[in-house]
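Supplied in structure tokens, the structure appears directly below.
Complex shown without one protein chain; remaining protein chains in place.
Up next is chain A:
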Amino acid sequence: MKPELFFKFVSISFQKQVTYRFDCFVGIVNGFLYVFIFTSLWKALYSQFDTTVHNGFTLTAIVTYAVLVMAVRISFTMDDSIIYRKVMDGSIAMELVRPTSFFFMNLAENVGHSLFHTMARTFPIVIISLFLFDISIPFEPVRLLAFLFSFFAGYILISMLNFAAGLLAFWFVEIFPFMLFKYALFTFFSGGIVPIDFFPEFLKPVVNFLPFQYMLYFPTVILTGRVPLAEVHSIIISQLMWILIMGVICSLMWGAGKKKLVIQGG
């Protein structure tokens, strides 16, 4: 897909979000509430113990993590039922008769969505949090660059996950249960609630076998400084590998799903 076209789709999707401004205001409050609950929980938990470092996290480090992981997560907001709705109302037909890649078109729509949430929700929440909480982010330009890279890799991974999950609509009339399951898996195994370091030993092999930690946890800990700069490149290589694997899964599913797709009416 030509970049010009990609950004046109991004812009259309962005503008559509602008029309839902009220939802967005609710979203800011909601996101901030989450940040407040999680940081309060960590503070309460840490005050119960004499030791000040748990699983390598000081209180400042864990509060920083809680704020930033939520910030990244809000930036990654996308509508994971887009494909489902397009299949249900049949509008997918009109997209298939255009010489454009369905995957990239979907990615562009996600980007527009996420871009809006980043500007309207992530930024205000981060700025308010900087004043309210004890947050420490190492300021190293290389690290910031690495974070951006890892952030985009994580974004592409989530977009692929949602794409693959959305394609299930080609097979099943109802995909809500799958989406719920995906949401639960993602929220937990991505480190969205608790950093991976706090997981019990028996879960660690499972975590390493799944792509979720490369979506939120690693981009976040690169930014917070928990990962030494020397290890950053191996994380990014793993992310790229997962992008490759997810890419293969998506294209296999797309190939098989095309044959299953039926479009009701007209």
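We adopt the following convention: contacts are C-beta pairs under 8 Å (C-beta built on N, C-alpha and C of every residue); 3 or more make two chains touch, one makes a residue touch a chain; residues count from 1.
Please note the rule applied: contacts and distances are computed from a predicted model.
With the options "4Fe-4S dicluster domain-containing protein", "Nitrite reductase (NADH) small subunit", "Cell division protein FtsX" or "Vitamin B12 import ATP-binding protein BtuD" in hand, the undepicted chain maps to the protein name "Vitamin B12 import ATP-binding protein BtuD" (source: UniProt). When the whole complex is considered, the residue among A:Pro99, A:Pro141, A:Pro177 or A:Pro228 that touches the unshown chain is A:Pro99.
Within the entire complex, the positions of chain A that touch the omitted partner chain are 2, 4-5, 8, 12, 15-16, 19, 90-91, 93-94, 96-101, 258-259, 261-263, 265-266.
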